[in-house]
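I'd like to ask some things about the structure below.
In this view, the complex is presented without one of its protein chains, the others remaining in place.
Read from first to last, the chains carry the letters A, B and C; within each, the first residue is number 1.
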Amino acid sequence: MRQRKSFGSDNHAGVHPAVLGAVVDANSGDALPYGADVWTEQATAGLREIFGAEDAFLVLNGSGANIFGLSLLLRRHEAVICAESAHINTDECGSSERLLGAKLLLVSAPDGKITPELIAEKLSGRGDDHRSQPGVVAITQSTEFGTCYTLAELQKIADFCHASDLRLYLDGARLANAAAGLDCSLAELAECADVLSFGGTKNGAMGAEALIVMRSGLAADAPYLRKQQTQLISKMRFVAAQFNALLHDDLWRANATHANAMARRLAEGAAAVDGVEIIHPVQANAVFARLHPRHIAALQRRWTFHVWDERQSVVRWMAAFDTTEADVDTFLASIRETAGTQS
Amino acid sequence: MRQRKSFGSDNHAGVHPAVLGAVVDANSGDALPYGADVWTEQATAGLREIFGAEDAFLVLNGSGANIFGLSLLLRRHEAVICAESAHINTDECGSSERLLGAKLLLVSAPDGKITPELIAEKLSGRGDDHRSQPGVVAITQSTEFGTCYTLAELQKIADFCHASDLRLYLDGARLANAAAGLDCSLAELAECADVLSFGGTKNGAMGAEALIVMRSGLAADAPYLRKQQTQLISKMRFVAAQFNALLHDDLWRANATHANAMARRLAEGAAAVDGVEIIHPVQANAVFARLHPRHIAALQRRWTFHVWDERQSVVRWMAAFDTTEADVDTFLASIRETAGTQS
Amino acid sequence: MRQRKSFGSDNHAGVHPAVLGAVVDANSGDALPYGADVWTEQATAGLREIFGAEDAFLVLNGSGANIFGLSLLLRRHEAVICAESAHINTDECGSSERLLGAKLLLVSAPDGKITPELIAEKLSGRGDDHRSQPGVVAITQSTEFGTCYTLAELQKIADFCHASDLRLYLDGARLANAAAGLDCSLAELAECADVLSFGGTKNGAMGAEALIVMRSGLAADAPYLRKQQTQLISKMRFVAAQFNALLHDDLWRANATHANAMARRLAEGAAAVDGVEIIHPVQANAVFARLHPRHIAALQRRWTFHVWDERQSVVRWMAAFDTTEADVDTFLASIRETAGTQS
Partner (left out) sequence: MRQRKSFGSDNHAGVHPAVLGAVVDANSGDALPYGADVWTEQATAGLREIFGAEDAFLVLNGSGANIFGLSLLLRRHEAVICAESAHINTDECGSSERLLGAKLLLVSAPDGKITPELIAEKLSGRGDDHRSQPGVVAITQSTEFGTCYTLAELQKIADFCHASDLRLYLDGARLANAAAGLDCSLAELAECADVLSFGGTKNGAMGAEALIVMRSGLAADAPYLRKQQTQLISKMRFVAAQFNALLHDDLWRANATHANAMARRLAEGAAAVDGVEIIHPVQANAVFARLHPRHIAALQRRWTFHVWDERQSVVRWMAAFDTTEADVDTFLASIRETAGTQS
């Protein structure tokens, strides 16, 4: 019998067969290490093209991409403005502070999306040498709450940043889901940013992320910083091969579109259940729902997912590239059964 | 026609078929991320056992392992005593200084092996608050010059360190080659150290290193520090699977023994050529040779390897798990031809 | 004519004559540098005694003391829980993040005083290696809002910290004002803390702060860390002499008692003026008042003080060791005149 699909995270999934095939195929004799190989050349060329980017660098994980990207943008006395819910604040064990020495200036954004108004609130100490100086705004697309900035919203933030001498970093660990959700190109999403990450891992890769540099002049130190931050591996071709597979025939988009559709199917089904409230718009592959704590406990006995906020009784359910309609429907049946019988 | 084998580095090689097979096999549905999976459980249990270790942690590359390991051992005001040739000094773009804030106190060790006498020279500033305080000694086994510390030499260093309130870190990116070269167990090599790394990548893995903690009490902060240092990936099972393959039936030892044998074959063959001088004992899988600059240039037109020291006219040739006798012999023929015709 | 007294900060004041006299007297020929002099011996002995402390170290300013103190208490992956209003968060240009690599976990404390309940809220991520781990609680006494923790409140925080494996740091830049305000000893205030600072500068010194280590075992690295953090000067006797003057006959307490009394006189007088609202209890030497923005502007044309919160129309007035009753009364007359004529 097939194991129950996890709704815990898109990183509970394995690797897409095409990605795994590309990894296997890359094992063909010797290659120059540290990215001086043809797979890496192809992957970075492909990324530069699809993003309309100045340069692209392969790295090993999302935290690594975030630290690397911010390090290209920050001066020593500068701080990063980001949402309280940002991955760099909540899920990287203080890497930004430890590895970059940067203060995070947190704004409260209930749906994970920050705005020019929220950014503006953090600029009051500008020019005062006692205050850490805001230098970079970091946003996540799609956000940690499964919402997406529209292109218009991104443009407003970018305009505000450029008018305010702020650089813009975009954490794109789930950028593919945003592109699929907004039905737009990666280049359109990236245009607002100075530097961004593009996640492969949650999209069906084994472990492959990219850092995309959009503005000329920002990439000069990048090779050194990637190495210094321990995000370079010798057999880089096996990372590059993963991206080559994802970029081929836009597999990344197919994977993201599917995951988003499964999340929507789950949200729609769950919303119809009494006692289940969907609390954020489902614009990517995550569903945030409020249930009675007893129902959460009951569901967790059979299914894998995160309680996001215990006090608020909110859970997160995520769909992946390999979540099937049957997976969703079986889960929905459990939800209906649980919430129905115990309310 | 098969491409010419690279003698540039053991990381030019691809992945051992058994390792690749294990990676492919690990792609079986969902798994809990960040190392909470059965592959990781198996790998870390295996490593703890083979090393007689307190704990083991999987990481992504050698630089990451070194930084991680040193971070378990260093206090804020402490420095690391190491050989000038140490990887942490020469090949990690200043990670020790940037990520750890640690000064390296360099000793000159022509064969890459440091001694109690060399360590003692760096202790003169002890107790003087103007001087960075030596806290850790870092050695590499096998060394960057392809030499090995004997078990007796390790013991002397360990004794000195323990008597001098110094902790001992061992960079084991090529520990397998040392174990094979010395015909001893990993546990015997590890015993001297407080913390060490164990390299999989250069031994036939795709990208897999381990940090081995030998003393109790040193591992408490390790999970946090690994995450903070961006050396944790979500789909950790694919790293763990590599170690499981290497540990199975001591594949790691077979790979290392073979690579060492190929290096010895190369060294013996080359030593017989007029104008080629082997300058370090070949105790692992590296051969350091001095040739006339013209011969180096001529060889490099057909073969891939590093000029280690241009001024001294010294090159490094490395054998890998997949270097064949035929590869070595073809290369030797080139060496003979080159050195013979142009001297 | 005497210049108008500043109510901007207690650091606008000059140096108490006895302190200046001690500095002048210390200029008597040669002395061993870096604190190996008799003045420093006397000062640190005096501080150890008055605080019942394990050890005491002289430093150059409040930010330096805070960074130094926290560095004795923090491990690499640990964060500091503090009030949003804490000096280490708002006024040190990100030193904690840059020099210590530490994340600050901010709690909202409208009167500047944090509580076990507020601390507890920040402990939810304990044991999760994705989250920066709370290791230290930092409080300020007297707080940035001129309030004081009572001894009972301190005890509750200390009990909570010790029960929760948290160390307690106390920023005592204005500890003298707290001791005077609470009519207790420095030792009673310090007892709760593992490490604390004791400010001389705002109490009438030229530039002299002390770091007080209350627990044995915490001071071992201190000499190195002070030097590394550039808080050691060669002619340390001139810093020590300042403390010797302040400790002599409890000059520190007389200075603080006087400043507190002047703040109270100002607060009481201002509270009687229509349109002036005193918004925090005046328990030390600071007065926080709400006035109409027009009145603030009018007063600032003649007097020096800070607008603390422009949106809330809140100002801060501070008294110093050398603020006279006449200074206060003249200022009060201005306040009455301004608020009276323009309301």
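General remarks:
Here is the rule we go by: a residue touches a chain if its C-beta (ideal position, glycine included) is under 8 Å from a C-beta of that chain, and two chains touch if they have at least 3 such contacts.
Predicted, not measured: the structure shown is a model, and the values here were computed from it.
Judged over the whole assembly, touch between the missing chain and the shown ones holds for A, B, C. Interface note: of C:142, C:228 or C:244, the residue touching the hidden chain in the full complex is C:228. Summary of contacts with the chain left out: across A:11, A:27, A:71 or A:177, the touching residue is A:71.
Only one of C:22, C:67 or C:138 touches the absent chain when the whole complex is considered: C:67. From the set C:98, C:295 or C:316, the residue in touch with the chain omitted from the display is C:98, counting the whole complex.
Residues touching the missing chain, restricted to chain A, are 34, 71, 75-77, 101, 129-130, 132-133, 221, 223-228, 232 (touch as defined at the top). What chain C contributes to its contact with the hidden chain is residues 2-3, 5-6, 8-9, 11-15, 20, 23-24, 26-33, 60-64, 67, 92-95, 98-99, 201-202, 206-207, 224, 227-235, 238-239, 304. Even with one chain removed from view, chain B keeps its contact list with that chain: residues 76-77, 79, 90-94, 96-99, 101-104, 106, 125, 129-133.
Keep in mind that, in the parts below, only the chains that are shown with their structure count from here on.
Seen from the C-alpha centroid of chain C, the farthest chain centroid is that of B.
Two copies of one sequence, chain A and chain C, touch each other mainly through matching residues, since over half of the numbers at the interface are common to both.
Inter-chain spacing, taken between the CA centroids of chain B and chain C, is 51 Å. Our note on geometry: chain A versus chain C, Cα centroid distance of 42 Å, whole angstroms. Among the residues of chain A, those in touch with two or more other chains are 92-94, 98-99.
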